[in-house]
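In this view, the complex is presented without one of its protein chains, the others remaining in place.
Coming up: subunit A.
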């Protein structure tokens, strides 16, 4: 085989690999990229059940309830404008508490309940997920604020 042909074949193979990879990435991103929603976004835009998203807001005071099995929790997530019920089975992070910010990864079920597969809370005062920045809770007015 001539060197020219060989180079052509290699270039074609590289091109096919490149285009294939691009298409694969585009299709996978369309299905799997989890958009970040605040409860009000959920209410206004609507999220189809089963689609992976991240839900971010404050855990509403007095909403945290534990199921009888001891490992499932129910809580409400709010951004001050709207509230979404959520549930999680597992060991919650230590700084997950009422009146504190949370980012929950998961999806909605058919009944409009957010089923979290993972909860992100602050590690400590200094180490926290970036999405939690700008969330605050006013103890006296019970007002929640999510700046984005």
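General remarks:
Just so it is clear, contacts are C-beta pairs under 8 Å (C-beta built on N, C-alpha and C of every residue); 3 or more make two chains touch, one makes a residue touch a chain; residues count from 1.
The rule we apply is simple: contacts and distances are computed from a predicted model.
Per its UniProt record, the hidden chain corresponds to "Cytochrome c-type biogenesis protein CycK" from the list "NADH-quinone oxidoreductase subunit F", "Cytochrome c-type biogenesis protein CycK", "ABC-type transporter, integral membrane subunit" or "Thiolase family protein".
The set of subunit A residues touching the chain not shown comprises 1, 3, 6, 9-10, 13-14, 17-18, 20-21, 24-25, 28-29, 31-36, 52, 54, 66, 69-71, 89-92, 94-95, 105, 120, 123-131, 148.
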